[in-house]
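Reading through the structure tokens given below for one structure.
The complex appears here minus one protein chain, its other protein chains still in place.
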Amino acid sequence: MRGSFLQVSTEHRGLVFDPRTKLLLLITMSTFVLGGIAGEKLSFLLPCFCVLPFVLLLTARKYKTAALYFILYTGSYLLNLLATPHLTGFPAFLVLGCAGILTRFMPSMMLAVYVVSSMTVSEFTAAMQRLHLSEKIIIPMSVMFRFFPTVADEFSSINAAMKMRGIAFGGKNAGKMLEYRLIPLMTCTVKIGDELSAAALTRGLGGTVKRTNVCKIGFHAQDVIAILFCAGCFGFLILDVAGVL
Amino acid sequence: MKTEKLKGKDLINVGIFSAIYFVIIMAIAMLGYIPIMMPLLCVIGPVLCGIPFMLFMTKVKKFGMILIMSIIMGIMMMLTGMGWYALVVGAVSGLIAELIYRGGKYASSKLAIVSYGVFSTWMWGNFLPLFFNPDGYFSTRQSFGQEYIESLTNLMPMWMCPTLLVTCFVFGVVGGLLGKALLKKHFKKAGIA
């Protein structure tokens, strides 16, 4: 489905993790790889983290994405390794900069791709509810997920209208392109939003009782393994900081 | 304007504008696929998003709406693999932005622009890990040699850190002014602001 962020239906899924486990994995990943917190002594953890998204993508049967990740990551890693001794000056700056940032961001991004492509909106909402997040955050987020496809639909209608009017990039209209796109987009979306508010309120949104959620989520064996892994990583970190290692 | 509790309508408004805002951010972030372009995101993002945000500001009348949007952006960054750094920064900047706008009883358009500038600084959070503890990170890459480490530190030298923060704020203000102008031109006349 074009324009949606999380998934809508649960077809074609492989191994299922609880959404909370996925969020924990994301946090661990961004702490150790993206944040580079793992110091010298913990460097043995890095390869594990880099392989993790690959394995998870395979379990979710996203073979193409997994292959893409594998090629991009090993590619930029090899580039780093092989090109470093031969390059100086600006080319070195460019190549190493790109490759360096890629190797650092890729694992985390790909894990995110895995999470987003294997989680439904209702699972995510249920997870946030179980984590005792405030309804004041959960409700706007549900609305946001519901509005992504709407914004995409509206945008493509506006684009079609612009094509028929012969308004395209370039020419004297170039500066106005953005205005012509964003203004109708916002007008239409806000209008839909007003109607949605009315409809949601007549169905009891915003009551004082605690909302229930019919989406079933829960921890399984695979979750326990993943959580132990994350806990282990943070455990090592604490030991490292405390100077025990 | 007395401070009331947020109601369903307000929360839905936050959701709608978060959707528009995030879609624009994601569209711009495509540029970030070229890693060298990443710092430019701190310029284009705040400017473009000023347009929907200033419209959002006209709907903000109660405490919490700006803060919630800021936190949502943080959560979304986590979901897109940018880590939890933007969430932490966003919680702080969102609160400050909220207090600034509240200072003008949610009606002053000057404060709305400043508030948006502050709000925009959540984007800076995404760059934090690049400055965060680089020694620790590079120590694991000793095998790549000194040159590599120097290149990377040159790419993101330490002075860039505060610079990006200021960039976000300044271009946030620019975006706020742009949004304000378009608001006057279109939405007031169209009767939706």
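Order of writing sets the chain letters: A and B. Residues in each chain are counted from 1.
To be clear about the criterion, a residue touches a chain if its C-beta (ideal position, glycine included) is under 8 Å from a C-beta of that chain, and two chains touch if they have at least 3 such contacts.
Here is the rule we go by: contacts and distances are computed from a predicted model.
One chain of the assembly is not displayed; among "NADH-quinone oxidoreductase subunit A", "TIGR03943 family protein", "Alkylhydroperoxidase domain protein" or "ABC transporter ATP-binding protein", its UniProt protein name is "ABC transporter ATP-binding protein". Summarising the interface, chain A meets the missing chain with residues 1, 4, 8-10, 120-122, 142-143, 145-146, 149-150, 153-154, 157-158, 160-167, 179-180, 183-184, 187-188, 191-192, 195-215.
Contact between chain B and the absent chain runs through residues 8-9, 185-186, 189-192.
By our rule, only the chains that are shown with their structure count from here on.
Inter-chain spacing, taken between the CA centroids of chain A and chain B, is 17 Å. Of all residues in chain A, only 5, 23, 26-27, 29-31, 34-40, 43, 46, 80-81, 84-85, 88, 92-94, 96-98, 100-102, 104-105, 108-113, 115-116, 135-137, 139-148, 150-152, 155, 178-179, 182-183, 185-187, 189-191, 193, 196-197, 200-201, 205-206 touch chain B in the complex they form. Contact residues on chain B toward chain A in their complex (touch as defined above): 6-9, 11-16, 18-20, 22-23, 34-36, 38, 48, 51-52, 55, 64, 68-69, 71-72, 75, 78-85, 129-130, 132-134, 136-137, 139-140, 143-145, 147-148, 151-152, 154-155, 182, 186-187, 190, 192.
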